[in-house]
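Take a look at the structure set out below.
Excluded from the complex is one protein chain; the other protein chains are retained at their positions.
Chain naming follows the written order as A and B, and within any one chain the residues start at number 1.
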Amino acid sequence: MNDQLARARALLSLGGWITLVALLGAAGVVVLALQFTPTEVSQGLAQKIFYIHPPAAWGAMLAFSLCGIASIAFLFLGDLRLDRFAASSAEVGLAFSAVMLTTGPIWGKPIWGTWWDWDPRLTLTLLLFFLFLGYGALRNAVHDPRERARYSAVVGIMALVLVPFIHLSVYLFRTIHPKPVVLRPDGPALPPEMLRTFLLSVAVFTLLYVGLVIMRYALGLAKDHAEALAGGEDV
Amino acid sequence: MADLVRIAFAVAAKDLRVEFRTRSTLLAAAVFAALILVVFNFSRDPTAVPDSVIGPTALWVAVAFAAVVALNRGFILERQNAAMDALRLAPAPRGALFLGKMVANLVFVLLVEAIAAPLAVLFFDLPLTTAGWGLPLLLVLASVGLVAVGTLLSAMAVRTRFAELMLPVLLLPFLVPPLTAAAGASQRLFDGRPLSEVVGWLRFLAVYDLVFVTLGLLLFSAVIDE
Partner (left out) sequence: MSETPQNGGYMVAAYICAGVIYLSYTLALWLRARRAVRE
C-alpha cells in the first residue's frame, strides 16, 4: 500500500515540473504577445486577448472530452484509474473554463459591444461549467469509491452526449436573435507573427493541462490510498 | 421484449398507485406551478412585456420546475422504504426498471402540465385554438426528454445527502435544449404559424428524447447495480 503513496509522490513531482515549465512558457507567451507581436490596428490592444482566450477554451474542451471518453472506458473496463483520471481532467477543465468564461466577456465588451450575448461557445462552456461543478459535488457526496466512480461515469457520458444538443439549440436560439458583429476578432487574415504567438500559446496551455492533470491525479491517488486505509474493507 | 414492457408497466403501475394513494405531491406540484405563473405575471411591467410574450415563457418555466418536483418525489419514496434494495435484487432487466420509473414520472409530469397549461392559457389569454394540437404535442415531447434525463439523474442524486439541491444542479444544463426548442416552437404556434413551420424543432425534441431514453436504458444498470 505504501507503494501507492510513493507512486503518488513521484507523479506529483513529475506533474509539478511539467506545470512549472508550462507556467514559465506561459509567461514567455505573455511577453511575446504584448511586446513582440504586432497590434491589430482596427481593434486595438484588446485584440491581444486572442492569445489567451481561445487556448483556455481549447484546454477546457480537451479536458471535458477526455473526461467523457475516460468515463465510457471506465464503464466498460471497470478500472478505477480511469475514474481517477476522469475526475482529474474534470477539475482541471473547470479551471480552464473559469479562465475562458472571465476572459470571454472582457474580450466581448470592446470587440462585440456587449459583455454577453449567448454566443454558442460561451454558452456551451457555461453550461458545461455548471455540469462539471455538479459532477464534483456529486463525487463529494458519494463516499463509496466504486459507486462514486459509476455515478461520475454516467454524468460524464451524459455530458458528452449533451454537447451537440446544446450547440444546436444555441445555434437555433441565435438565428432567431442575431447579434450584429461590430468587429471580427481575428481580422481579415492572420499575419504570421500573430499565428506564431497563437500556436505557441496553444502548445503552452496544452502542456499546462497535462501538468495540472498529473498533479491532480497524484492528489486523487493519495486520497484514495488514505480512504482505503481508513475504511478498511468496504461492503 | 414483451417481458421488458410487462415489467416496466408493473414498476410504473406500482409507483403511480403509491403516489395516488396520498395525492399530496401532485397537489403540491400543481400549486407550485400555479405559483410560478402568478409570480411571472407580477414580476413584469404588463405594458412593456405583453401577455403573449410572458405567457409561453411562464408556462415552460413552470413545466421545468414541476418536472424537478416530480422527479425528486419519485426516488425519495424509494429511499424512505429501502425499496431501492428490493428493486435491485429483483431479477428484472435494468432497462425495464428505468422505463417503468420514467413512465411513472412522465405520467406525473403530464398531469401537472394538464393543470398548469390551462392555467397559463387562462392567465395570459394564450390563443389555444390558434396553437391547436401543436401545443400538447410540444408538451409531451419536451416532458419525455426532461423526464428521461431526470430519472437517470435523480436515481443518483437521491443517494446523496442534499438530494433536493443536487438534482436541480445536475439537471439544469440538460434543460436548455428541450426548453429552447419548446419555447421557440410554441411562440411560433401562438403567433399563428402552421405546424409545418415548427417541424424542425419537433424533430430536434424527438431526437433528444430518443437519445436520452436510450442512454437511460443503457446506463441505468450502472446507477442501480453495485
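The rule we apply is simple: a contact is a pair of C-beta atoms (placed from the backbone, for glycine too) under 8 Å apart; a residue touches a chain by one contact, two chains touch by 3 or more.
All figures in this text were calculated on a predicted structure; none of them were measured in a lab.
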Q. For the chain omitted from this view, which of the shown chains does it touch?
A. A
Q.
I'm checking contacts with the chain that's been left out. Which of A:85, A:107 or A:198 qualifies?
A. A:107
Q) Given the full complex, what residues of chain A touch the hidden partner chain? A) 5, 8-9, 12, 15-16, 19, 23, 26, 30, 34, 39, 41-46, 48-49, 52-53, 56, 95, 98-99, 102-103, 106-107, 109-110, 208, 212, 215-216, 218-219, 222-223, 226
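The rule is simple: only the chains that are shown with their structure count from here on.
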Q: Spell out the residues on chain A that touch chain B in their complex, using ranges where they run on.
A: 75, 127-128, 130-131, 133-135, 137-138, 141-142, 146-147, 150-151, 153-155, 157-159, 161-162, 165-166, 168-170, 172-173, 176
Q: Would you mind writing out the residues of chain B in touch with chain A in their complex?
A: 149, 152-153, 156-157, 159-162, 166, 169-170, 172-174, 176-177, 180-181, 184, 200-201, 204, 208, 211-212, 215, 219, 222-223, 226
